[in-house]
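Every protein chain of the complex appears in place save one, which is left out.
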Amino acid sequence: MSTRFNSRQADQLRPVSLEPGYAKHAEGSCLVRFGDTHVLCTASVEDRVPPWLRGQGKGWVTAEYGMLPRATHTRGDREAAKGKQSGRTQEIQRLIGRALRAAIDLKVLGERVIKIDCDVIQADGGTRTASVTGAYVALYQAVEWLMNKGDLKENPIRTEVAAISCGLVKGEALLDLDYAEDSGADADANFVLTGAGAIVEIQGTAEEAPFTAEQFANLFALAQNGITRLVTYQRQALGLY
Amino acid sequence: MSTRFNSRQADQLRPVSLEPGYAKHAEGSCLVRFGDTHVLCTASVEDRVPPWLRGQGKGWVTAEYGMLPRATHTRGDREAAKGKQSGRTQEIQRLIGRALRAAIDLKVLGERVIKIDCDVIQADGGTRTASVTGAYVALYQAVEWLMNKGDLKENPIRTEVAAISCGLVKGEALLDLDYAEDSGADADANFVLTGAGAIVEIQGTAEEAPFTAEQFANLFALAQNGITRLVTYQRQALGLY
Amino acid sequence: MSTRFNSRQADQLRPVSLEPGYAKHAEGSCLVRFGDTHVLCTASVEDRVPPWLRGQGKGWVTAEYGMLPRATHTRGDREAAKGKQSGRTQEIQRLIGRALRAAIDLKVLGERVIKIDCDVIQADGGTRTASVTGAYVALYQAVEWLMNKGDLKENPIRTEVAAISCGLVKGEALLDLDYAEDSGADADANFVLTGAGAIVEIQGTAEEAPFTAEQFANLFALAQNGITRLVTYQRQALGLY
Amino acid sequence: MSTRFNSRQADQLRPVSLEPGYAKHAEGSCLVRFGDTHVLCTASVEDRVPPWLRGQGKGWVTAEYGMLPRATHTRGDREAAKGKQSGRTQEIQRLIGRALRAAIDLKVLGERVIKIDCDVIQADGGTRTASVTGAYVALYQAVEWLMNKGDLKENPIRTEVAAISCGLVKGEALLDLDYAEDSGADADANFVLTGAGAIVEIQGTAEEAPFTAEQFANLFALAQNGITRLVTYQRQALGLY
Amino acid sequence: MSTRFNSRQADQLRPVSLEPGYAKHAEGSCLVRFGDTHVLCTASVEDRVPPWLRGQGKGWVTAEYGMLPRATHTRGDREAAKGKQSGRTQEIQRLIGRALRAAIDLKVLGERVIKIDCDVIQADGGTRTASVTGAYVALYQAVEWLMNKGDLKENPIRTEVAAISCGLVKGEALLDLDYAEDSGADADANFVLTGAGAIVEIQGTAEEAPFTAEQFANLFALAQNGITRLVTYQRQALGLY
Partner (left out) sequence: MSTRFNSRQADQLRPVSLEPGYAKHAEGSCLVRFGDTHVLCTASVEDRVPPWLRGQGKGWVTAEYGMLPRATHTRGDREAAKGKQSGRTQEIQRLIGRALRAAIDLKVLGERVIKIDCDVIQADGGTRTASVTGAYVALYQAVEWLMNKGDLKENPIRTEVAAISCGLVKGEALLDLDYAEDSGADADANFVLTGAGAIVEIQGTAEEAPFTAEQFANLFALAQNGITRLVTYQRQALGLY
């Protein structure tokens, strides 16, 4: 059995911290930390919808993702300077957007857009799962802000969502991979689940060798367990206990 | 139980055709049809690797994806005219590349690149899964071309790969969704599996409502069955029976 | 006298095929083949005009052109990935648009736009002339579609247009150059003519050495003859005989 | 018969001026004026060729074209601010480059590049023909500069080139259209000819109505006459008489 | 004491010429020359404001800056071809815009935009200060044009503005640096002042070594003197004496 950093168990999360209200100006925000991975999530409310949605009585939730150039071990190019977002960036921000739209009833939200920004301040693996988990908290705060203002009568949030990665490292299924583990994994998977354990999104990829249905089931079981804990942390952070 | 177009059964593929050697100039090619979804896949061999891979004795397989503007019901903007590829396009071409790299031993391939182009001539759902399935045939032909020239002594292909979509439509698990089914699905998933049924990539997304682990297992079972048939078609098209 | 591929005569077209209705979704379409040059032309009708044309009671016809990366002997970069269309691409699509606007009365068309997409599936010289010739067929079908729907009372098409290339190869004037002939030509010219033989557009370029007015007249004569046959094929393909 | 501005005859050029050496820093330059159309042409010599030409003992001549935003009646967008060159700009700069390459023996030029910049200071029709005519003078000066330095032993220039537009305006063939005439023309054509009257490039376009071969011949005759005079002006400007 | 080109004194401007009305089409224009630095400034009037200014009863003045590729000793890349404006270009055009907005009362101007284009035809140091100085003349002409048309009742111009550079070269404070002086300066500063000597903008930069407050005061004194003369030239050019 492999030994993880800080004697972490195979089914153990890294230290998680969720700090709501971190950003002074945003309607909702959360600084989320999964170990050394730190992501600032903000939620911005706009009182109009894009043209393709006008007049349907529905809102929208969308996300953008970015990484500070030196969030990583070696400096990465600044996407604004290169003039385009990488395929990886676009893939992640699309995932975050889909995950949050699964948490909310867009009809109840009404004709407004909530834009989520997830910016990675420091990266050590799992930036997309930390982003989803923190973004839910920022989204929840923005909805509270709308309700406190009286702009919303009914809370449009239908379920919590959180996300975690799992991977096969030297044959062993591990929860919440850090960067070193992720780099050496034979396969990894990201799970976005609801508070009730239902599936919102699954992305599993064999990096080195195809894996079996049984191995996948083990990863899934680990993830369900981890998500249960993350959802508890989200509730605590939002003062819902 | 819903009735599918042309009385198709829930576990039935659309008519599949794989036409290798469709493109006159490419080292490998395949026109793949899943019903009304038609994709031209070509494989181009280049005898040098990108800078980040030089001197490692390894090759690379990469993919690009595109759609003709009027492949779809209503005309889409031409990405070359807009000046950038959409997030969806980048997501799909990254998936195709990963899928094919799982099929091949890059060390045996040696210091060369095989570029796969998947261009959708007509779209009716499942363009990414048709692309992976046809691209494997084009890749196989390009490898044969290298072996016939004597540039490769050993065949680097380790396994077949094929891909298929499944989805939950009105509660029922269906194989190989067409566009109309996909638009109305509660959830859908794309599976890339090897000829032996091992998992290369899984992407599952709840469009309308989160789904259960059991529902996901049903989709997986459908996919395994479909992939077995697709791999048989690939072998037939390549004259391997 | 040079010997052409397949014993073709100097004034002989390559085998031409025009396959209308090739694309399932488009209002008009045609797969055109000039020998090994294959272009898919589609016509898309939009019921509004760009801002600069609003309120003038006139329509517009415009064209876009593209080439699949491996349509050619060696793979070309994908323009969507590079983020811009080449000067050559823009020059060709502007030519196609002008040619088709010469065929139609924009006032009779009314306030709508017909967008023509010409995508080269396989290239062996003459892609722009094949594009114009096939695009006319797609345009005609789209107009028929509008008339069948009752959206147009009067047919706005005023004349057929077709296009062909000619060139001086080792001093000899040849019709409809393939790629090998075009690469070795001293000069070449593209002619867009009406069914009645009037000039819509002429582009003549000395590649290797300036040419005389007499040589140009010879190319023109060849082109007139070739266009007459192309227009006949267009009529046949559209069932107008 | 139409009356032209300033009582100009149908076969008369606007006042032409060629001012060589206008730019202090360039190896060759010419401010060319065709009436109110003013273009600054510069030639810049670079002592290396692009990668695709290395080791072939040949040089290259290429051109770029631009227009100051307020060269025209109403201000046009600045292409640098928009982030791309229009199709029209690219078409024109490709034409200028081809025209000048027809004037020079690239083998004798040797492994160096001459870059021609044509920037329109003021526009009143015929900017592309003025550009070609002035660019030849700038090119000639740059070649002289190379010969004076001793970097070239043999003069690589093989022929003069100049260009002029003609058009059909209310049925009459006119030489050297200004902007107002060009806007109202039924058809127009640009001719690039050598000093000896041979054809380098012909571009003829029906703007309003297809035109006949006889009409085209009339335009050609006008152009030949005009080019003879332009070449004389080029020689005078270069002190070759 | 260093000897300047043409025995120029430390506090002496290069020969200055301001040629109003240089551009035929623009509402206002000025070709400004500071020695071998030549800039064409045009002013274009648009009768509507950008969306963010609508309904406020105010106008706007904005500027764009460009340099012909061979304005400089060695050819620079064309920004339109590169697809973006450099940081330097943007910095300069923002400076010109701010300088001119300080000269005009935007409320009196009313809901219209005056766009200033400053295009460097030839560069020998001080292009931004020549641009500001010439742009004021073009702006003034455009305002006169509006008043002559009766579109403005009151002249919105509140003050003249002009600009000049100064620098420390080998310890000596010099006015109006040319390119050679600027390249060797220890520090330089650009001053935009009003006709009355008030400060609109100051930009001082230590190129080689930080400089003292006293040195800065010397540069400022030189600039005040130079600006007084420039404003006189502006008045002469506009016929205001």
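Just so it is clear, A, B, C, D and E label the chains in written order, and each chain counts residues from 1 on its own.
Simple rule for what comes next: contacts are C-beta pairs under 8 Å (C-beta built on N, C-alpha and C of every residue); 3 or more make two chains touch, one makes a residue touch a chain.
Keep in mind the model is a prediction, meaning the values are calculated, not measured.
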Could you run through the displayed chains and say which ones the absent chain touches?
A, E
In the full complex, which of A:Q12, A:T89 or A:Q224 touches the chain missing from this view?
A:T89
Touching the hidden chain, out of E:S29, E:T194 or E:Q234, is E:T194
If I consider the whole complex, including the chain that's not displayed, which of D:G21, D:G83, D:G110 or D:G184 touches that chain?
D:G83
Touch list for chain A against the chain that is not drawn
23-26, 29, 36, 40, 42, 44, 46, 64, 66, 68-75, 78-81, 83-85, 89, 115, 117, 119, 121-122, 124
For chain E, residues touching the missing partner are 84, 86-88, 90-91, 93-94, 98, 102, 159, 187, 189, 193-194, 196-206, 210-213, 216, 220
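In this text, only the chains that are shown with their structure count from here on.
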Separation of chain C from chain E in touching-chain steps, minimised, is 2
If you average all the Cα positions, which chain's own average lands nearest?
C
Same or different for chain A and chain B, when you check if over half of the residue numbers at their contact belong to both copies?
same
Most remote chain relative to chain A, going by C-alpha centroids?
D
Per the C-alpha centroid definition, the whole-Å distance linking chain C and chain D comes out as 28
Roughly how many whole angstrom separate the Cα centroids of chain B and chain C?
33
Distance between the CA centroids of chain A and chain E (whole Å) is 51
Among the residues of chain B, which ones contact at least 2 other chains?
83-84
How are the chains arranged in terms of who touches whom: line, ring, star, complete or other?
line
